[in-house]
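Missing here: one protein chain of the complex. Every other protein chain is in place.
Each chain carries a letter (A, B and C) given by its place in the written order, and its residues are counted from 1.
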Amino acid sequence: MVKEVERAGLPVVHMCTVTPISMTVGANRIVPTIAIPHPLGNPALEPAEEKALRRKLVEKALTALQTEVDGQTVFDD
Amino acid sequence: MAKLRVVHYINQFFAQIGGEEKADYPAELRVGEVVGPGMALMQKFGDEAEIVATVVCGDSYFNENLDKATADILEMVKSQKPDVFVAGPAFNAGRYGVACGTIAAAVQEQLGIPSVTGMYVENPGADMFKTKVYIVSTRNSAAGMRDAVAKLAPLALKLGKGEPIGASVEEGYIPNGVRVNFFEKERGSARAVKMLIKKLAGKPFETEFPMPVFDRVAPNPAVKDMAHAKIALVTSGGIVPKGNPDHIESSSASHYGEYDIAGVMDLTAETYETAHGGYDPVYANADADRVLPVDVLRDMEKEGKIGELHHLYYATVGNGTAVASAKKFAAEFAQKLKADGVDAVILTST
Amino acid sequence: MLRGTILTNNPLVVEKLGPDAPVVYLQCSYQALLEAARDRIHQGARLLTHPLSGSVKPGETPYKSIILTNGKGDVDRQSLQLIENAIQACAKFQQRCDRYRPAVDLDCRLIDWTLLEGALASANQ
Partner (left out) sequence: MKLEIGNIFIKDIQFAAEAKLADGVLYVDKAALEKIVLEDETIKSVTFDIAKPGESVRITPVKDVIEPRVKVEGPGGIFPGIIAKVDTVGSGKTHVLKGMAVVTAGKIVGFQEGVIDMSGPGAKYTPFSETLNLVMVCEPVEGLKQHDYEKAVRLAGFRVAVALGELGRNVAPDETKVYETCGIKEGIEKYPDLPRVAYVQMLQSQGLLHDTYVYGVDAKKTLSTILWPTETMDGAIVSGNCVSACDKNPTYVHENNPVVEDLFAQHGKTLNFVCQIITNENVYLADKQRSSDWTAKMCRLLDLDGVIVSQEGFGNPDTDLIMNCKKIEAQGVKTVIITDEYAGRDGKSQSLADADAAADAVVTGGNANEVIVLPKMDKVIGTLDYVNKIAGASEETLQPDGSLVVELQVITGATNETGFIKLSAR
C-alpha cells in the first residue's frame, strides 16, 4: 500500500511496529511505533503522557518526510 | 455441431490501415470479415469455429477514449452474440496490449462471454490483466504470430466450449495466480535433480512455484516547506467512524473507506472505532488516535508546524503480511490524494 | 518446569496437566484460538510451538494447543508471521469437524494433546 502511494509521486512515511515487515512491503521512510494494537499510544500511560508520546512519534514522522533518503531508511534515532 | 461464433479484436496496424499515424482510427465493426491475424486463427479453428466479425480500433483512439471506446466495442461484440471473444495477439506493443487486456476483460466481465488475448510477458498489459483474462504468452514481435496463434486458437475453442482449462504450462497462458494441477512427463525428483544441475551450472531454470515477489519504488523527494504542506493520513489499521458506515470487512476487505475529518479535533471512543480483525481492538476502540493521530496533527496544524491536515483520510484493514489486495485500493486513493493537492502522506499500520 | 503459557481449547489438555499447570483454557474455535495467540504476540509474547502443528488440517479438528512465552515488549517478527500465515491458512480448508461423531471428537483431542506432549518434552529438557 505504502508503495502505491510512493509510486503516485507522494512522499510517504510508514509508521509501523514491526519494521522488518515495513521493509518487506517496500516503505522508504519508516518510523517504528509502540505496539501492534496501539502503534501511536500506550494505554499504560496517563492520557497527557500518552499524547506527548504520540506527538513525539508524529514529529519524528514529519522529520522523516523532510529528510532526503536514497533507499529504505528507518528513523529510530 | 454448429461452429462456435468468434469475434476478433485487432488494432489499426494489424488491420493494415496504417501505423502510428493512423492510431487514432475509431472503433469499427466489420461483420463477416476476417482481417489480418484472423486468417491464421480461422485456419487453426478448422471446422470448429469461425470469426463472424472483426472489431478494428486504433491504439491511440482506444487508450485516449477509454470509456467510450470500451462501451462502443462492448455494444459491437454484443450484437454479434459470439461464443468466445479473441483480442490480439498484441506481442510487445504496449498500448495495443493494454487495449486487448481492457476489452477482453470487459467483454468477459460485463457480457459474460469468455475471452482470451495474447501478448509478450513484458507487455504492460500482461501484468495489468493476467489475473482477469487468459493471456497467451507470445514472443515479443509479430514474427511469433504462428506460435501465438497455435496457442491462442485451441485455448479460444476450449473457452468457447466451456471445457476445463489446464495449467498455464499446458495451455500456454501467462500464469494468473490460480494453481492448476497437471501431470508432468517426469516425476518430481527427476525434475528437482535437473533443476539443481542447471542452478549449479549458473544456467537459467524455472521454478514451479514462484515465491511472492516484492518490487521496490524509489523514494520521492523530501517535503521542503512543512509549515505550508498539506499532510494526509492513511491507515491500514481499519479506523472508521463508529458503527462502520461503509461496512468495511474485518479481513480481506473488498473496499476501502474514505472519511471526512473536517472539524474533527480528536477521535474518541464515542465517534471512532476499528474494523480491523487482525489485532485486539480494545485499545483502538478506546481511543482511535492511538492508530490514526488526528489529535496531535490538529495541534500541529494550529501551531503552524504543518500547513494543513487534509480533510479526507483513507482506511483499509490490510494486515502487514497480506499486501496484495491493498495494492489496488492504494493506487486508487493515491491518485485522489494527488488530485487534492496533498504534499505528503503519513501511513500508519498496526 | 515450563516457563510460558499453554493456550488451548482442548479440555483433554486441562485434564492431563492438572490445575497447577500454566494453562489458559478458552472455549472457542480453532481459528479463535489462533487469534487469541496472535493478540498475545502483539503484546510481545513469542511462539514456542508452531501454530499449525499436526497434519490434521484446520477445519478437520476443532482443537489447538499453542505454547507461548509470557514475554512482554517488542513484537517477535517470526512469531507474528507464523501466526498470521496460520490464520490465513484456515480459510483454505472446509469446515467439517463440527459433524464428527463423539468418538472422533475424542480422537481429535488426543492427537492435539500428543502433539503438545512432544513439544512439552522439548520445552522441559
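By our rule, a residue touches a chain if its C-beta (ideal position, glycine included) is under 8 Å from a C-beta of that chain, and two chains touch if they have at least 3 such contacts.
All values derive from a computational prediction rather than experimental measurement.
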## Note on the structure
Considering the complete assembly, the absent chain touches shown chains B, C
### Task
Out of B:2, B:200 or B:262, point to the residue that touches the absent chain in the complete complex.
B:200
### Task
Based on the whole complex, identify which of B:26, B:175 or B:307 touches the chain you can't see.
B:175
## Note on the structure
The one of B:21, B:186 or B:340 in touch with the missing chain is B:186
### Summary
Residues on subunit B facing the left-out chain by the touch rule are 167-170, 175, 177-193, 195-197, 199-200, 205, 207-214
#### Entry: Residue numbers in subunit C that touch the chain omitted from display
47-50, 52-57, 60-61, 67, 78, 81-82, 85-86, 88-89, 91-94, 96-97, 99-101, 103-104, 107-108, 110-111, 114-119, 122-123
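One rule holds in what follows: only the chains that are shown with their structure count from here on.
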### Task
Calculate how many whole Å lie between the centre of subunit A and the centre of subunit C, each centre taken as the average of the chain's C-alpha atoms.
32
### Query
In subunit B, which residues are in touch with two or more of the other chains?
279-280, 320-321
### Task
At least two other chains touched by the same residue of subunit A: list those residues.
17-18, 21, 36-37
### Message
Which stretch or stretches of subunit C touch subunit A in the complex?
### Response
39, 42-44, 75, 77, 80
### Task
Within their complex, state which residues of subunit B touch subunit A.
214-224, 226, 231, 234, 236-237, 279-284, 286-287, 289-293, 295-297, 299-300, 305-306, 316, 318, 320-321, 323, 326-327, 329-331, 334-335, 337-338, 342-350
### Query
Can you list the subunit A residues touching subunit B in their complex?
1-18, 21-22, 24-29, 33, 36-41, 43, 50-51, 54-55, 57-58, 61-62, 65-71
